[in-house]
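Mind having a look at this structure? Questions to follow.
Omission of a single protein chain aside, the complex is shown with its protein chains in their original locations.
As written, the chain order gives the labels A, B and C, with residue 1 at the start of each chain.
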Amino acid sequence: MSHTIEHKTKLLGRIRRIKGQAEAVERALEAEIGCADVLMLVASMRGALNGLTAELMEEHIRHHVVNPDSEPDSERARGAAELIDVVRTYLK
Amino acid sequence: MSHTIEHKTKLLGRIRRIKGQAEAVERALEAEIGCADVLMLVASMRGALNGLTAELMEEHIRHHVVNPDSEPDSERARGAAELIDVVRTYLK
Amino acid sequence: MSHTIEHKTKLLGRIRRIKGQAEAVERALEAEIGCADVLMLVASMRGALNGLTAELMEEHIRHHVVNPDSEPDSERARGAAELIDVVRTYLK
Partner (left out) sequence: MSHTIEHKTKLLGRIRRIKGQAEAVERALEAEIGCADVLMLVASMRGALNGLTAELMEEHIRHHVVNPDSEPDSERARGAAELIDVVRTYLK
């Protein structure tokens, strides 16, 4: 994944936020706050993990399969753009 | 969640493993290993988060709604046991 | 599930819509429309199935475990109401 610095920074920001959420869940369990509140924290974490997954799949498609923005074969470019849309829909 | 010490320890073990997995993803992104490998790490993390969610929901049902093992009303006991099974099936 | 007629009608409406979506996917596959369009139909179906699941779990909690609107034990009533919220959050 030797992609742009900008993209790497963005992905690192996402995983660090998820790590921070895991730490919040850990503190909540230690403090014995209600299960329902812990479950809501875990639900946010799951949403953030889906967001990271969609971003990583898009990166993979663009950099290791077909980049719809620079692909000269227009059929493949369209196929890759549609695939990115599908991935986003499934993981949103 | 003032449950048993044993249970608290188990839940803390789960979230600490998930935090460790988040750190592994962070290191993988920093080291620029392949997207596909990072995605497999993220998939394991998602599985572990589902496991924690199922455990927390079961805890919540047992301690804040109806505990099938100690409930005198047998209909409610069965309803709660079935609900725990359903939650496990959906999150496995 | 000997619940209200109103509720049964609502649940039947949901599953019949999902069956209709399955028929639309079948026709799309027969007509050989693009994979990406079929995948979008399947994504809507998945959303509708999650909606039905949340509704059925809420029904189960209310009628076979604890109904937060009629439970005299206020702790249990709160626990069941929180559980319904959690289920909705996870399946929305």
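Methods note: contacts are C-beta pairs under 8 Å (C-beta built on N, C-alpha and C of every residue); 3 or more make two chains touch, one makes a residue touch a chain.
Note that this is a predicted model, so its numbers are computed, not measured.
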- request: List the residues of chain C that touch the chain left out of this view.
  value: 1-2, 8, 11-12, 15-16, 18-19, 22-23, 25-26, 29-30, 32-36, 38-39, 42-43, 45-46, 49, 52-53, 56-57, 59-60, 63-64
Residues of chain A (touch criterion as defined above) contacting the omitted chain: 53, 57, 60-61, 63-66, 75-76, 78-80, 82-83, 86, 90
Task: List the residues of chain B that touch the chain left out of this view.
output: 34-36, 39-40, 43, 46, 79, 82-83, 85-86, 89-90
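By our rule, only the chains that are shown with their structure count from here on.
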- line: Distance in whole angstrom between the CA centres of chain B and chain C is 22
Field: Distance between the centres, which are taken as Cα means, of chain B and chain A, whole angstrom
entry: 20
Message: Quick check: how many Å separate the C-alpha centres of chain A and chain C?
response: 26
Query: chain C: which residues touch two or more other chains?
result: 79, 82-83, 86, 90
